[in-house]
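All protein chains of the complex are present and in place, except for one that has been dropped.
Here the chain labels run A and B in written order, and each chain numbers its own residues starting at 1.
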Amino acid sequence: MTADASVSSALPGRRRLASRTVATRALAALPLLALVLWLPSTNDTYGHVATYAAIFIMVGLSMNVLTGYTGQISLGHQAFVGLGALTAANVVKTGIVPADPFMFGVGMVCASAASGVAALLLGAVALRIRGLYLALVTLVFGSVFADAIFTLPSLNGSDAGVSAYRPNSLASDYRYFLFALLLAAGCLYIDQRVRGSKVGRGLIALRENELVAQAYGVSVLRYKLIGFTISGAMAGLAGGVAAFWSQEFSDKNFTDVAGFNLALTFVVIAVVGGLGSRGGVVLAAIFFALTSPISPLLQSLANAMHWGTYYGNNKFYVSNVIGAVLLLQTVILNPGGLGQVLRPFSRWFAGHPFSLHDPDGGDTTAMEGGGVRA
Amino acid sequence: MTQLLEVEDLRAGYGSVPVLQGVTFSVAEGETAVMFGLNGAGKSTTVNTIAGLLKTWGGKVTFDGEVISGLPASEIVKRGVSLCPEGRRVFPQLSVRTNLELGAWTNRSVQAEQLERVFGYFPRLEERSAQMAGTLSGGEQQMLAIGRALMSKPRLLLIDEASLGLSPKLTQTVFQVVDQINDDGTTVVIVEQNVGVLPYADQALVMQKGTITFDGRGEALAKTGDLRAAYLG
Partner (left out) sequence: MHELVLAGGTPFSVQLNLLTPLFDGIANGAAYGLLGLGLVLLYKSNGIFNFAQGEFAMIAAIVTYVFDSGTGVLPNLPFFVAALLGVVAGVLVALITERLVIRPMFNRAKVILVVGTVGVALLLIGVEGLLPYPKTEQLPDIGTVLGVRPYVAKVDQIPIADQDVAKIVMLVVLAIAAYVFFRYTRTGTAILAVSQDSTAARVVGISVERISAISWGIAGLLGGVAGILLAVPPQGTLTPGAFTGSTLIVAFAAAVLGGMTSLPGAFVGGMGLGLIEAFANADAAFVPGLRSVANGQAELAVFVVLILVLLVRPRGLLGQES
């Protein structure tokens, strides 16, 4: 969605309008933006859930980078997010006092770096293993990494968890939400810049047809590793934010059945969003955060329909069913996911006339056609 | 002579793209009909639709008096129509013998006798019967594909581009075997780009842009000028 609309393309049906119109249309998004910024301030729970959504957005973007750029699906992403949380909590080591702002920043950077490195290692393995088998490797890696590393007593606070209190300036849930939102926006921005850059174009060329890309001098090795690293870094950052969101790192959230569930949730977000579609993934992340057991939304709905106790006892399983049904619906019936649903809108924002028909098909699912090798 | 196969105004295509725009022709029992046409004309689509691999969009196909258009492929094979598809399509990781045996899937009782018959036409296959089909040469795979199509003892054999990629000598061998199969009683419809098959044909069809533009037999074939004109436009 670039705003560079001053040059109109020569292709018929692709008349871009002047950048003034784009700016005017962008104004249409303002009320939505205002809502997003105002609503979480009204209530601590809203702020809490909104931050959760921002975390999901970052993880979703991280999965997006991986699939969009390397054509791989990650079934073990909870490892990278957990590693980020673990690193942030252990680096900052708040004990029982609020974090020092500087250390907090350091913690975030370390979280991102740690997961970036871990993903890089996985990427190095990925170079020799392909398609379905690599998906399996990500599954096993995620599970094993989490179970083996996160449960080390020195890292998980001797099984009691590592506390991670926020710095005073971010103590309120609303303020912390704004911080998380800022980081999420930052991830979006980085993704945008990478896509438009030489690295991004190389990665997409690679995904479409590896042989042709190689013939043009695109270094398979380098670009795949870059894709993995960026993905890991984003996931690690999300983990860092998550640690201070719950103000604790507990291995129980990332290991064993809970960890596996988390991995599946991330896959659901990535797929329902539409693999490779940023807008779709953002929407999906928000949706699944709002309907997660953490959020009061479904509980209120259930209460209104007199199913309150039932929902209350079965929250996790209900969210599983919702996620699974949407995943299956997307995969079987609507492969482009939410991204495809959004496309008329995102094109309108970019200056094109509003139309339900997509003349050039757009950057559709990364995994079909020239995408994942299996 | 009875028309074993009757195709009336057949329409079909892929996805939303129509390919067959009303194909009409018929083939008499015991004869060899050859279908020519350039790439994209719809020849493969025609035989694929007759065999039931593609859905019929309109028109009908009658085989031995029974309407078979709309039936699933497995039912059509049971009724005696067998396709040797384009690109051979052997089962690469199964042996030659297993490939052939699978050809008799719908008619187990004739498996033994047909196997003997196929080995008679293609002795090379008997030599290689234990070998993996994927390791055969192109020509051998073509023979295997034809042999497999014969295993169900079909009354109508459809062959799609058998000569593609084969040397001239091998091509002639294949045509001769097809002629023999026809002499032994099987009606044949063969899709070809190679006019070298003409001497073996009783009937010639030319397909252009989804319809039949030439349908000739006997004397009309002798005047290959007409045929060439229709074929090369």
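Criterion: a residue touches a chain if its C-beta (ideal position, glycine included) is under 8 Å from a C-beta of that chain, and two chains touch if they have at least 3 such contacts.
Quantities reported herein were computed from a predicted structural model and do not represent experimental measurements.
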Item to check | Chain not shown: contacting residue from B:Q114, B:S152, B:T171 or B:T186 | outcome: B:S152
Checklist entry - Quick one: which of A:I57, A:L75, A:M108 or A:A233 touches the chain that's been left out? => result A:L75
Checklist entry - Of A:G107, A:G240 or A:G323, which one is in contact with the hidden chain? => result A:G323
Next on the checklist: Looking at the full complex, which residue from B:T32, B:T56, B:S69 or B:T106 touches the chain that isn't shown here?
Outcome noted: B:T106
Checklist entry - Residue-wise, where is subunit B in contact with the chain that is not depicted? => result 51-53, 72-74, 77-78, 82-85, 89-94, 98, 101-103, 105-106, 108, 148-149, 152
Item to check | Interface with the undisplayed chain - residues on subunit A | outcome: 73, 75, 125, 128-129, 131-133, 135-137, 139-141, 143-144, 147-148, 151-154, 256-257, 259-261, 264, 267-268, 271, 314, 316-321, 323-325, 327-328, 331-332, 335, 367-369, 371-372, 374
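We take it that only the chains that are shown with their structure count from here on.
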Checklist entry - If you average the Cα atoms of subunit A and of subunit B to get two centres, how far apart are those centres in Å? => result 53
